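For this depiction, one protein chain was excluded, whereas all remaining protein chains were kept in their positions.
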Amino acid sequence: MATVSLKLVTVIAEAVLEERLVRALLDLGAKGYTLSEVRGSGARGVRAGGPEVNVKIETVVSPEVADRILAHLAERYFAHYAVIAYAETVEVVCGEKYT
Amino acid sequence: MATVSLKLVTVIAEAVLEERLVRALLDLGAKGYTLSEVRGSGARGVRAGGPEVNVKIETVVSPEVADRILAHLAERYFAHYAVIAYAETVEVVCGEKYT
Amino acid sequence: MATVSLKLVTVIAEAVLEERLVRALLDLGAKGYTLSEVRGSGARGVRAGGPEVNVKIETVVSPEVADRILAHLAERYFAHYAVIAYAETVEVVCGEKYT
Amino acid sequence: MDTLELVRLNLLSPMVLAFAVGVAASLARSDLKFPDALYVALSIYLLLAIGLKGGAELSGTPAATVWAPLLVTLLIGTATPVWCYAILRRLGKLAQADAAAIAAHYGSVSAVTFLAGLTFLQRAGVPAEGFLPALVAVLEVPAIIVALIIARTATGGMNSWAGALREALAGKAVVLLTGGMFIGFLSGQEGVAQVAPFFIEPFHGALTLFLLEMGMVAARRLRDLAAIGPFLIGFAIVMPVLHGILGVYLGTLAGLSVGGSTILGLLAASASYIAAPAAMRIALPQANPAFYLTASLGITFPFNLTAGIPLYYALARLVHGGG
Amino acid sequence: MDTLELVRLNLLSPMVLAFAVGVAASLARSDLKFPDALYVALSIYLLLAIGLKGGAELSGTPAATVWAPLLVTLLIGTATPVWCYAILRRLGKLAQADAAAIAAHYGSVSAVTFLAGLTFLQRAGVPAEGFLPALVAVLEVPAIIVALIIARTATGGMNSWAGALREALAGKAVVLLTGGMFIGFLSGQEGVAQVAPFFIEPFHGALTLFLLEMGMVAARRLRDLAAIGPFLIGFAIVMPVLHGILGVYLGTLAGLSVGGSTILGLLAASASYIAAPAAMRIALPQANPAFYLTASLGITFPFNLTAGIPLYYALARLVHGGG
Partner (left out) sequence: MDTLELVRLNLLSPMVLAFAVGVAASLARSDLKFPDALYVALSIYLLLAIGLKGGAELSGTPAATVWAPLLVTLLIGTATPVWCYAILRRLGKLAQADAAAIAAHYGSVSAVTFLAGLTFLQRAGVPAEGFLPALVAVLEVPAIIVALIIARTATGGMNSWAGALREALAGKAVVLLTGGMFIGFLSGQEGVAQVAPFFIEPFHGALTLFLLEMGMVAARRLRDLAAIGPFLIGFAIVMPVLHGILGVYLGTLAGLSVGGSTILGLLAASASYIAAPAAMRIALPQANPAFYLTASLGITFPFNLTAGIPLYYALARLVHGGG
């Protein structure tokens, strides 16, 4: 099976940011995303009071777009909001759909 | 910790396909799967009208099975259905369970 | 974007274990985790009767902590409980937050 | 009551107003969002409740009064998709798959529209046959089968034909309606009385809550309006009216009361948005959902809810020689 | 009313019919699926409602009439798992962990079975003591503890003994039942009257909806039937009958009415499928859930729901000298 290497970027963030983050991802070049409702807790745990309600947003993008997304998040969100993000390499079928 | 390298295949597809895809994965050699309800939107967005209801199916399999799954999806589903899939390498404990 | 390589450990387990596993992860050095409700079925399928209700716990940790978590799970849970786990490498922004 | 008064009565019902609030909330981009589970729970409740009530009333109905309405309903379910397909192909120049998929929707039925119609009649004090829910169950599936046969004949190959059929027949709408009728029929009026404080009395309120969500869903569909073009927009309004006239007329012929004829008209006029979309996605994935969902959910549903119901009622009174 | 009439009355109740529809939907592989949240919401509602009602009625009951039934209930809860274990080991040749886990299930209680029994009595016009929900709360946990003690003695080591115990006692079924009773007891008949249109009147309907889902769950369990073997299938039918006879008899001794004795028989006969499975998964993971879930949910639950309830009632009338 011929596959292409792309980046899967995962963003986990407090639920109120959902709409903003989705818009940001699409603006930065993502062609799609997948979102699920999760709970979690982290080092800062800013909202506390038991596990917090978060969203997890996953998007398959080119390495450049991945980089732009991580940079944008680091600049705009990491300081004050409960947001984490990471990227990994995945093998994708029909790679042209993501760029 | 002794681990084995296997493939994690992730399939994101419109919810109506759930039963069919699970059956296909098991037929192609997967020994198990994990499924969650997600929302998303993609380049085609065939169903549109806001984020679409999808399922995400993850299965840990041998590289050969991963290849077969991706090939099967590409052949049977990618053209008309809202389906994406990608594979990545993961380190698994108790690798014999997956093959 | 400067990133650090860390390990993403994913644990999928029957729902009754949620509280225990989360405590174990934090005790073993994880600084945070993200949890979602999933369904699934596996080689053992101990609880059977259709797809089983599981939790998926994901945690970004240092390689050493990842190793400790996998070893702990293999020793304490794999024999009798419906639990699987795998690790993979991810690129993380603000790596200091996870260690 | 004159027609204007009927329209007013319908527009100012809690149901229709809740639908309007849902549309407004969606347009204002409110963060109001029904949990999926609530949406599903409400539809399970509504379908089961309507089946229950219908079954209990059916248990007291002589078969002689039921067979004619069932027959014309079956006729409507098999005939309407045929001419819908022809019109969509000839006049609308739609692709075969798209035409067949839309035909399936307009031949099938919307249970919520049906419920809104019953509620309207009740408010207006018009009696209706108790067995009408049986007609909904009968009208649900045939159009889907007919449309799939048309598509298969037209395009040759087709994915999962048998699977789509089985799923349509064991689909949740059919199972809940017929299951509810089964429970209601066997446990009778007395059995249903025991569950009435859950299934019967709060019914209109639950429907009102559901329509709030439907308003939000319909408004989201309207964003695709530009994509579907003026022909389909026209189709989604004119076709229901034609089907409504047919339903009212055939219902009257089959011996239904004014209320029953109104409802049969409404059933014929309504377009499916639960059973048909699921079947089409599986069996005809090449058909564009933006077409059939926007037409049925974004246009026909609100049209029937607001204008259609009083219109078919006025027609039924006319045909019955009242008015 | 003769026995046949009672059986008919029970089988044709909306509850039992809904269970049958659920089984049928599952066998027909329908896509009907209750959202998890709906299932959980309904069980929260049912347990809290039954506690509320019981608590309010308890507030008017003299302690003298309550202690004897409580005592025999406790007796049943501690004794039944002991002989269940012995039978499963000796006659059934089951492994220690499996036998202990099944014993925990059959010694504990099914709240939904209880509710179905109350509903049956109400339909049949048979009065029953108001404090019966207290017996459910008392019967829930002891068998789990006894079975875990047996398993520990038999097998030596055991995972999370203390944890399993704490969780059984603070488990949601116990918390909701006792919490509801606490609310009902302190706010009294007048307080409960204020919430009756939510917790009391729609109760039977909500139970009917819940049983539809239970039918689907039970039918899924039946797929494991082959795996559990004829002995366990027999056990899952014979044991409830024996426990039912015991419960009816002890209930009558303890001064319960015909209705109350019926219910105590039913409680003894019923097998847990909420509290016990969770405790067993944690404390006895080596026990095979296919055994205890299929027996309790796939066989005993439907058996009690359909045949058991009228049977224990007939027994109770017999023991009370009626019949």
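Which chain is which? They are A, B, C, D and E, in the order written, and residues in each are numbered from 1.
By our rule, a residue touches a chain if its C-beta (ideal position, glycine included) is under 8 Å from a C-beta of that chain, and two chains touch if they have at least 3 such contacts.
As the structure is a prediction and not an experimental result, all values here were calculated from the model.
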Neighbouring shown chains of the undisplayed chain, as defined at the top: A, D, E
Touching the absent chain when the full complex is considered, from D:43, D:59, D:73 or D:208: D:208
Candidates E:129, E:167 or E:224 - the one touching the absent chain: E:167
Residues belonging to chain E that touch the chain removed from view: 35-37, 40-41, 44-45, 48, 52, 166-167, 170-172, 175-176, 179-180, 182-183, 186-188, 191-192, 194-199, 202, 278
Absent-chain interface as seen on chain A, which is shown: 14, 16-17, 20, 37, 46-50, 53, 80-81
Missing-chain contacts mapped onto chain D: 12-14, 17-18, 21, 24-25, 28-38, 41, 119, 123, 197, 201-206, 208-209, 212
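Basically, only the chains that are shown with their structure count from here on.
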Labels of chains that are neighbours to chain B and to chain E: C, D
Type of chain A:chain B copy interface by residue overlap (half), same or different: different
Chain B on chain C, rotation in degrees - Cα superposition, rounded to nearest 5: 120
Greatest separation from chain E - chain, by CA centre: A
Between the pairs B-D and A-C, the one where more C-beta pairs touch: A-C
Chain A-chain C separation of Cα centroids, rounded to whole Å: 19
Geometric centre distance via CA averages, chain D-chain A, whole Å: 40
Two or more partner chains touched - positions in chain C: 36-37, 88
Where chain E touches two or more other chains at once, by residue number: 36
Full enumeration of touching chain pairs: A-B, A-C, B-C, B-D, C-E, D-E
